[in-house]
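Inspection log for the structure reproduced underneath, given as structure tokens.
Every protein chain of the complex appears in place save one, which is left out.
Chain nomenclature is as follows: A, B and C, assigned in order of appearance, with residue numbering initiated at 1 for each chain independently.
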Amino acid sequence: MVDVTVWNEFRHEREDEAVAAAYPDGIHETIADALDDEHDVGTATLDELDHGLTDDVLEATDVLLWWGHEAHDEVTDSVVDRVHDRVLEGMGFIALHSSHYAKPFKRLMGTSCSLQYREDGGTERLWVVDPGHPIADGLDGSIELPETEMYGEPFDVPEPDRQVFISWFEGGEVFRSGCCYRRGNGRIFYFRPGHETYPIYEHAAIRRVLRNAVEWASPPEGSPRTFGERT
Amino acid sequence: MVDVTVWNEFRHEREDEAVAAAYPDGIHETIADALDDEHDVGTATLDELDHGLTDDVLEATDVLLWWGHEAHDEVTDSVVDRVHDRVLEGMGFIALHSSHYAKPFKRLMGTSCSLQYREDGGTERLWVVDPGHPIADGLDGSIELPETEMYGEPFDVPEPDRQVFISWFEGGEVFRSGCCYRRGNGRIFYFRPGHETYPIYEHAAIRRVLRNAVEWASPPEGSPRTFGERT
Amino acid sequence: MVDVTVWNEFRHEREDEAVAAAYPDGIHETIADALDDEHDVGTATLDELDHGLTDDVLEATDVLLWWGHEAHDEVTDSVVDRVHDRVLEGMGFIALHSSHYAKPFKRLMGTSCSLQYREDGGTERLWVVDPGHPIADGLDGSIELPETEMYGEPFDVPEPDRQVFISWFEGGEVFRSGCCYRRGNGRIFYFRPGHETYPIYEHAAIRRVLRNAVEWASPPEGSPRTFGERT
Partner (left out) sequence: MVDVTVWNEFRHEREDEAVAAAYPDGIHETIADALDDEHDVGTATLDELDHGLTDDVLEATDVLLWWGHEAHDEVTDSVVDRVHDRVLEGMGFIALHSSHYAKPFKRLMGTSCSLQYREDGGTERLWVVDPGHPIADGLDGSIELPETEMYGEPFDVPEPDRQVFISWFEGGEVFRSGCCYRRGNGRIFYFRPGHETYPIYEHAAIRRVLRNAVEWASPPEGSPRTFGERT
């Protein structure tokens, strides 16, 4: 039982009918629904006080999932500081899709996190390149998503500790879609799939990955909260 | 509950009184004793048929610990092949002390695994450099061993995936004493401490590391046994 | 000016008319031709004495390129030992295409090096995922090869130190086509393109990669030849 918080920008769903149709309760609720059979799941959104990420919420969170897209800049630096500190203490952090540009992810990576993209609704196939990794547990050799936005290389991130997925796109591109990192005591997973109109987070195999990633990213029992105190 | 096999060369203990005094039942029994409260532990030794590592034994082993020193060359290549295959399938492998030169470890590393050493009985201090790693769970910042054989750099192994421990030696050297790797589906941990006359495996913190390492190296539930079959 | 040796199995070219048409002087001569404007290039083949890789030849080689396919098993273990030792001393090693199963490459990797494949003559596009890497110097964002044999994931190799290329295949697969490693003092590059009938090594961008890889893999001036001597 892991204490999970699903964070969502939650703007597209309230501004755009197509998005509201795909995710009527918000992307966060669909993701939470994929996790709450096994875990204790809360949600938080941009327009709540402190974006819903108070000290108390973060203190009680083992793994934070993050979905942002059009309003990365509205996330205040004090909340970014707080999230960053908690990851270094040991909280898991899972950045989804367009959250490659989310402030906490960029802070953790130290790079621009830029990539290529094209909105073309083509097919994506995610290949499992590390079949023994816990995040690939229970999956077949690949996951096919019939309609997606394309993300292409080069993806400006540090060389991943473990590469779990690489995507093939119908239009001719590839992308490192599942990347594992450790920073401080915290585990970080970037997972590409997800979009505001394609119902990616309803897909059974994608939901399985989210559950596996939450298990993998949760801190070990009794792990330390500090790093590098002074002698 | 992990199925563990502790493999020991078991020669020094039968040839040398000082070693027999330190490990009267063999190093394998002392290591097994550190693990068998929590796990299902068997042992195997060089002079058994197939060195005690038949297909059936390996098939039923989740994590194999290995202690060898003076008779690395007597391990037959067919057993090395079998151990190597099982690690790539997902069996964990923990190489202890002088097993840096064990055939299965060298096969997995692809390097000479050479190092410097000096028998001087000086103090060693193992520093935890990755306090959030599961293998460091429950440890203080360092472990002190009053009398040890010195191992020094350069240690010719591939750059570890994670460095958990670095040792300080009274005589002026350092050594990368706890190194994590993944090869195929299997997890590998090299752990330096251990010697045939100093009773290192009776030390409480060292026993804690062995237990943590067994947990870390055990394959995830339902992980695949194959890698790279033909299309 | 780097001392290069290009090793080729040189069997297909003498047994099969289609291969002889693509590479009339042998694959090794086509590769040597891509390199000898800038470097001092020799060749060696399987059916020469010691496979053309005597101590003297290896001693004088800075970078060894290797192309093998149908006769990996005929390479004698004593030559494999010699190549392996020289790589650990600092000689660069570039494994091409089907040489993922070459004995020296498998020895260096420590894994099965297995992969998926399909002979279908489809298009391959190699994406540069690390544009600042010396091996990608002077390339565009991707290299397109109109007809190739497909290689697919999972590719059972250790996580690369640097991933330079990832391939997209028309048939729906991806592959980690350019992988950098260090073992001992030596630099290793696996490069997927190449086939006995498609004239891949005549392609200008592929020839550029071969030249870049030779530069990258050559040992630094005055680097040590030893590792881990005894105190």
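General observations
Keep this in mind: a contact is a pair of C-beta atoms (placed from the backbone, for glycine too) under 8 Å apart; a residue touches a chain by one contact, two chains touch by 3 or more.
Predicted model, so just to flag it, every value in this text is computed and none were measured.
In the entire assembly, the chain absent from the figure touches the shown chains A, B, C. Contact with the chain not shown here comes from a single listed residue; of B:V128, B:L145, B:I200 or B:A217, that residue is B:V128. Touch with the hidden chain on the side of subunit B covers residues 125, 127-131, 141, 152-155, 159, 161-163, 166-169, 172-174, 176. Across the interface with the omitted chain, subunit C contributes residues 90, 131-132, 134, 137-138, 161-162, 182, 184-186, 219-224, 227.
Taking the complete complex into account, residues 88, 107-112, 114-118, 152, 154-156, 158-159, 161, 181-184, 227-231 of subunit A touch the chain not shown.
One rule holds in what follows: only the chains that are shown with their structure count from here on.
When each chain is reduced to the average of its Cα atoms, A sits farthest from subunit C. Centre-to-centre separation of subunit A and subunit B, using mean CA positions: 36 Å. With touch defined as above, residues shared between interfaces to two or more other chains in subunit B number as follows: 161, 182, 184, 227.
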